[in-house]
Structures are given as C-alpha cells and as structure tokens.
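Here the complex is missing a single protein chain, while all its other protein chains stay put.
Coming up: chain A.
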Amino acid sequence: MTIAVTKLRVEDKLFQNRYLVDPGRPHIKVRPHERPSANLLALTHVCPAKCYEVNDKGQVEITADGCMECGTCRVLCEPSGEIEWNYPRGGFGVLFKFG
C-alpha cells in the first residue's frame, strides 16, 4: 500500500518536468539476469525517478523515460557490468526549466 502511494507521488513529481524522449533509443539498459544483485535491487528504491522495478519473475527492469540523468545507477551498477549507461543523444532526455 505505501509503495503504491509513493509511486503515485513520484509520477506526479515527474509529470511536472519537461522531457524530450528519444523513441526506441533507451540510454540505460539492464543486463539480463536470473537474480538481481543487492545493488541492482537497491535501485528500485534509490533511483529518484523510480525507473527501476522488479517484474513478476523477480528480475529488475528499467523504463528510462522519467530518468533525470543523475548517474546514481551508473555509480552503483556500471562497474559490475549490470547496467549499460549512456547519456541520451544530444538535446534529448530531461530538460530542466529551473534546475
């Protein structure tokens, strides 16, 4: 219950932001895995845009549309190769009006 409420709130928050999504070119990918590592699992809480979620099979998936490009998931999971992290193409992604 609390999770559902929190999720709603993040989506409301992200709704205020401006994004230019690059369709079909996600800038972050999760490496296929059976069981997520502790760090990967932590992203489902720690990502400030709640881009990471656990699917029915217990694996971590990403939907990068609301991503604010903060780099937290990169710091946590790029060194182990669990995710592949890039910037969106120039001009795409989050566009802060105030920052």
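What we mean here is this: a residue touches a chain if its C-beta (ideal position, glycine included) is under 8 Å from a C-beta of that chain, and two chains touch if they have at least 3 such contacts; residues count from 1.
By definition in this document, contacts and distances are computed from a predicted model.
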Identity of the absent chain, which is to be given by its UniProt protein name, from "Universal stress protein", "Protein FixC", "Lipoprotein NMB1124/NMB1162" or "Fumarate reductase/succinate dehydrogenase flavoprotein subunit": "Protein FixC"
Residue numbers in chain A that touch the chain omitted from display: 6, 9-10, 13-14, 16-17, 20, 39, 42, 45-46, 48-50, 68-72, 74-76, 78-79, 86-91, 93-99
